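Only a single protein chain was left out; the remaining protein chains are all shown in position.
On to chain A.
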Amino acid sequence: EALVINDPDFQHEDLNFLSRSQRYEQAIRKSSLMVMKLREYGIADPDEIYWFKSFVHRGRPEPLDLHLGMFLPTLLTQATPEQQDRFFMPAWNLEIIGTYAQTEMGHGTHIRGLETTATYDPATQEFILNSPTVTSIKWWPGGLGKTSNHAIVLAQLYTQGQCKGLHAFIVPIRQMGTHEPLPGITVGDIGPKFGYDEMDNGYLKMDNFRIPRENMLMKYAQVEPDGTYVKPLSDKLTYGTMVFIRALIVGDSAHSLSRACTIAIRYSAVRHQSELKPGEPEPQILDYQTQQYKLFPLLATAYAFHFVGAYIKGTYHRISGDISEGDLSELPELHALTAGLKAFTSWTANAGIEECRMACGGHGYSRCTPSCTYEGENTVMMLQTARFLVKSYTQVSSGQQVTGMVSYLNDLCRQRIQPQHVAARTATVRINDPASLVEAYKARAARLVEAAAKNLQAELDHRKSKEDAWNRTSVDLVRASEAHCHYVVVKLFTAKLSEISNAAVRAVLTELCLLYALYGISKNTGDFLQAGILTDAQVTQVNQRVKELLATIRPNAVALVDSFDFNDVTLGSVLGRYDGNIYENMFEWAKKSPLNKTEVHESFHKHLKPMQAKL
């Protein structure tokens, strides 16, 4: 980290004052430099590259993201040795800059619906690539607009008159040397977005564009010279990359939320407003219960997600060894779990970041507080998890045991025989014991999974079509997934506590863990009440305890965000400075605004003055 922050090459003007073109240019400059430096320091481990990257770009996406994050890894995993010889070294040396073109204008998460075609022509031994409709134009890939000269394009393969489904092709899109688009290729930038200004997300349209047969990535599926199609062994392998990306997103959510909390909590300790007691000076806004109620649960959430991210990454590394040895048995659960957790954490983190922004009042609205709002189609993610949960539930109902995070479903059968079991548990929820709260969350998840599965079954009994039934239950299914993920987060946070040896740290993290769990209950009292997990009186106690915890955490609040150890430069926020000298710095910052470049703005002469003269 220090390596980057102290390197003068990576310094730049405040991005907030730059236009998109300038921001793109800065990003390219830094990416180019970064690649050089990576080589210079000999950094090659993907995790290290990732950290290095995140410090160079301060957590912002950059045009070479897709080259490093998708193009190179895809070559490694899906190219034949011959193809690696041809493409990998030039790509590693950045003669080839690639991107990964999957999403189309009309098609996103459901990749089987993609329309781009690659038709094999045995006469010339080439694939003919086409974007047959407007909706099939590749749209969004990062680095595609202006930066890349190659793309891995996902297209429907047609050979011998038959569609063989989606396959990946290496497509050159710009002339090496001049960087002009090749004939048959239309490529450009998709225009401004809500953030991601430095990224040239692009579009790509192909008209009868021909590439040699050897440009199809053929480690698994193959097309022989005569057009014969050879099937791959397993199609689950491609999920591995997705799991990895999702694991990173969970970590990112924790990271962004911690950053927002740092800014909001430091600002709240510096900002004074109104009066609590008549006649006294304006108190720090962090002393107001409503402000604590906004921020501390988010602080707890940031810590919780941090532990979840670490857990997934660990699990991924553990499992990926098995995967490369062909053992795919743990992949379904991991795939299901990361889908839901990705959705759950990015939903919560995005909402949390907005909360933090609002908690800073008008100044939070100023661009000196950075934002990060990206999410894929989270509902689809949640439903993937739900599918796994329902499958596990069905297994349990048919007498099979399930393992892993869903093993709580095993208990459901027993409970059905003794319905008082649930009622009996009510009295035993101890609201000051994290372990007991984990049980409460577990019970809620079990109930919601069961309810969703039963509603699904009821719909199935009513209607013939499985798909209609699934659609008519999907709201319930999403709730079940959320409850499951919520349970997993509480469980992992609680499990983490016992690993901490320092007593003071454990004490404060236990408070945060309790706050996270209890706040979650107070926001979802309906579920807990309806399932009979908690009584009215206990809910009242929970609400009371949440407020007590706010006061307990208050003295440690600033120390807890300091522990995230964000450098002022990384935070990039005037409000979140470590030294708290907010007002002086806001003034300094504003003076740099382009509107202030001249004392009298040109529009005075252009518009105001003529009007005043005329009226």
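Things to note:
Definition applied: a residue touches a chain if its C-beta (ideal position, glycine included) is under 8 Å from a C-beta of that chain, and two chains touch if they have at least 3 such contacts; residues count from 1.
The criterion applied here is as follows: contacts and distances are computed from a predicted model.
The chain absent from the displayed complex carries the UniProt protein name "Peroxisomal acyl-coenzyme A oxidase 2", chosen from "Serine/threonine-protein phosphatase 2A 55 kDa regulatory subunit B", "Peroxisomal acyl-coenzyme A oxidase 2", "TRUB2 synthase" or "GPI-anchor transamidase component GPAA1".
Checked against the full complex, the candidates A:318, A:430, A:462 or A:607 give a single residue touching the omitted chain, namely A:607.
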